[in-house]
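The complex is shown incomplete by one protein chain, all other protein chains being positioned as in the whole.
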């Protein structure tokens, strides 16, 4: 029964990882950009929620109403002012610029909030749980998982059923021809980053409620998100959710064997899948 | 009618003449530099080596790794294990560290070369994390809290503290020269021509029959082995190792990337110049702490956006400088036409 519990907890944890990954997947899909600062932006969201909590006395879940648009704005500005200048054939500039951004963010947070671990207090909901037969399931993890499913379904719908999604796909296919259709690439990229960081805001707040975080916590989150994307298969959003779940289950089972193996087990499962299925478990079938 | 191809420029020849006394002067450093200066110089030599190696990887082979701390930490830990657990003399352990670096990086390369571009970068980071978490599990090396090099091993290096400091410096200097020599040799070899071709146009290089995978694999393995050696020397200087210090992404990757970007990526001189600038900044601004790191990040971003060839690229475009005779020049063309 312990093992079943571990698998269940891991599955729910996978929802959080899918939220880490969805934003990463989105901007890669639209503009082939890999944002090394993605994890630090997740942590930044948690700190913004913390500040809203302190200054306005908001529950972090309510603060989301402010954190999501704030992060979206930051994303749009970041893309238009800095990242758009690096977009092109050469992979090095965006990589190194987002890497520099990552270091800057970590140290700005260090200056503003010190290295002490922080926590977001969401109240009674944090400890609430329901019993399913022999298993106890936390309300919060279930909420996170459901949010992840809803976010991915919404992104999927946006991508394939809306004008914005059409514009994203067209720009991803052929940037210059999309420009001929009257789509301003710089603006489209800005919107993609805004959307990515809006999802990041959800991920950051849920992370902050679940565990303590500090300014250096971003790197691991980037890695978890990245592993979920690769396990699931590049460009497949539902695959990303599956990838998050596989990673989460690997970690909780690893932790069950020995607490020291939690993270390591996740990495090892990732490397095994990379060795056996380099395109991920559910690669997108390209036309 | 005599058409000849040369890589030498007047400056690079002059530079080679100046280089000999400089190297002699550096070898003699224990007799003219204080203990603190010697330590700083050792650190500079080791950082310069890391920067030159990372530049070969990212600037020439297009393998942008953010996980080279994997090999710094691996080299450091292996050196401690070989001397303390296997009882080897430090001088015997060092070449073994390089060999082990080659051996361990080969399967890693096979695995992570499946990731393209930026995803390769994050893949290297995952590998570094796997290394860190694995070494943190080894109780015989102190687990998560790390261990110190035992005094008798330190003593086996040389008699007396001054002599040991001198030896540590000579090792660092020697490693630096080995690294720069290896990179120059590699870039002047057939592999180097292939690398330059790949850097300039991967598709064209492939159509010329250059085996891109093999060229990149060779570079990755050579760089990783030498990075492990530098790691061993870094922790020989520090005398203490722990997973967090050994596999620090900030110390062994972030700083190194900033050095290369500021100095000029894709040139051999760039990382060397970048290291000197980095240490000059550090010695004057390090009191600023986190602000210093933020400034470093901002400078790196600004350089990447507005002068992507870095300081050395700027100087070279301005005056056509080249210290290391790497690029080929044709002389006698004008005569032939006349």
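Labels A and B are assigned to the chains in the order they are written; within every chain, residues are numbered from 1.
As a convention for this text, contacts are C-beta pairs under 8 Å (C-beta built on N, C-alpha and C of every residue); 3 or more make two chains touch, one makes a residue touch a chain.
We take it that contacts and distances are computed from a predicted model.
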Out of "ABC transporter ATP-binding protein", "TonB-dependent Receptor Plug Domain", "2-oxoglutarate oxidoreductase subunit KorB" or "Nitrous oxide reductase family maturation protein NosD", what name does the UniProt record list for the absent chain? "ABC transporter ATP-binding protein"
Neighbouring shown chains of the undisplayed chain, as defined at the top: A
Which listed residue, A:9, A:172, A:200 or A:252, touches the chain dropped from view? A:172
Among A:158, A:183 or A:281, residue touching the chain not depicted: A:183
By the contact criterion defined above, which parts of chain A meet the unshown chain? Give residue numbers in ascending order. 163, 166-167, 169-170, 172-174, 176-185, 287
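Note that only the chains that are shown with their structure count from here on.
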Could you work out how far the Cα centre of chain A sits from that of chain B, in whole Å? 33
Which part of chain A faces chain B closely enough to touch in the complex? 33-34, 36, 82, 85-86, 91-97, 99-101, 103-104, 107-108, 110-111, 219-220, 222-223, 226-227, 230, 234, 260-261, 263-264, 267-268, 270-271, 274-275, 278
Applying the document's contact rule, which stretches of chain B touch chain A when the two form their complex? 58, 62, 64, 66, 111-112, 114-115, 117-119, 121-123, 125-127, 129-130, 133-134, 136-137, 249-250, 254, 257-258, 261, 265, 290-291, 293-294, 296-298, 300-301, 304-305, 308
